[in-house]
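Questions regarding the structure given below will be posed in turn.
Heads up, one of the protein chains got dropped from this complex, but the rest are sitting where they should.
Lettered A and B in written order, each chain numbered from 1.
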Amino acid sequence: MTAINYDILPDILKLNFNSDIRRIVIQQRKRLVVYIRKESLLEIANYFLDELAYRFIIATGMVSDKGYEVIYHFSDDKNGYIINLLTELEESKPEIESLANLIDAANWIEREIHELYGIKFINHPNLTKLISDGLWKDNEFPYARKKGDNQNPAGL
Amino acid sequence: MGLGSYCFKKSLWVFHFGGASCNNCDIEILDCLTPRYDVERFGILLVGTIRHADVLLVSGSINKKDKVRLIELYNQAPKPLLVVAFGACGCTGGIFAEGIPFAGPVDKIIPVDAYIPGCPPKPEAILAGILKLTNK
Partner (left out) sequence: MSTKTIIPIGPYHPLQEEPELFKLYCEGEIVKDIEWETGYNHRGIEKINESKTFDQVFFVVERVCGICSTSHPFAYANAMEELAKAEIPDRAKYIRTIIGELERLHSHLLWVGLAGHFLGYNTVFMWAWKYREIVLDLFERITGNRNNYAMFKIGGVRRDIPNSQIADIKSVLDTLKPKVDLLTGAVMDDPVIHARTKKVGILSKEDIINYGAVGPTARASGIAIDVRKDDPYAAYPLVNWKVITSEGCDVFAKAEVRLLELYESISIIDQCLDKMTHLKEGDILNPVKNIPEGMAFGRAEAPRGEVFHFVKSDGSNSPVRHKIRAPSYVNIATFKKSCVGQTIADATIILAAVDPCYCCTERMAFAYDYCTGKKIMNGLDLIRISHQKTNELKMKM
């Protein structure tokens, strides 16, 4: 396990993952957002969980200007940091590799994001409804982008 | 004195149905059983099945899945039955009335005899509400 120096972590990540990382934004003290190519999710997540021993907190699905974003939140408990991996998905093909095979903590949240937004998690062991059984039809995704929207669907 | 008022003269047996809620109401109902409020001294019991109940206590906002169950329960219940809508969510849906899954409030699904508002209602309010029912 590597000891972490947050002053140089952005450089280490760029060194190890090069063009997979689009940019790193230091959001507030102890909060980082790493924008990555979605194809490199498994590799970088594995590095976070194994090498850096981060804890997986949760993932957030959301609608963005051009499609969807899925943000994976990790915690460095020893130093109090929250490090977030942000992946961008296209509206026409909102899919991304599942993390559930890497870590069980991602299993349920991927099911939830799928049933709300319609985002597909490839190779998820069981992508069925989690929280909304019986509340809306099977191929309905109430939080998904409306066709032709270029911003968030308005709240109720 | 009609059969209804005769039946409710003494102790009431209550069946609690909880919809989609934060559960504060459910905890306050349990609190009524504890030594400080001790609702059992009035002969009020929480029962495990609607078939033994005089009162159906409905708390929580009702989402689409709960609505189906609530209607089933109401139909299964032996009449006469008193229905109490409990808490802000039971009475009007509270803040969850704006949510997508909301399918209530309770009085649009089944007829309600009494409302106990509050978020959550204090145990004193619960006791007052139940006693009002017995005097109804």
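Just so we're on the same page, a contact is a pair of C-beta atoms (placed from the backbone, for glycine too) under 8 Å apart; a residue touches a chain by one contact, two chains touch by 3 or more.
Bear in mind that the values here come from a model prediction, so they are computed numbers and not experimental data.
S.K.: Among the options A:Ser40, A:Asn84 or A:Ser98, which residue touches the chain absent from this view?
M.R.: A:Asn84
S.K.: So that we can see where the missing chain sits, which residues of chain A does it touch?
M.R.: Within chain A, the residues touching the omitted chain are 27-31, 33, 55-58, 60, 62-63, 71, 73, 75, 77-82, 84, 103-105, 107-109, 129-135, 143, 152, 154-156.
S.K.: Give me the chain B residues in contact with the hidden chain, please.
M.R.: Against the left-out chain, chain B lists 15-31, 33-36, 46-50, 61, 63, 65-66, 69, 73, 94-96, 98-102, 119-120, 122.
The rule we apply is simple: only the chains that are shown with their structure count from here on.
S.K.: Could you state the distance in Å from the CA-based centre of chain A to that of chain B?
M.R.: 42
S.K.: So in the complex, the part of chain A that touches chain B is made up of which residues?
M.R.: Listed in rising order, the residues are 132-136, 142, 156.
S.K.: In their complex, what parts of chain B are in touch with chain A?
M.R.: Per the stated touch rule, the residues are 63-65, 68, 98-101.
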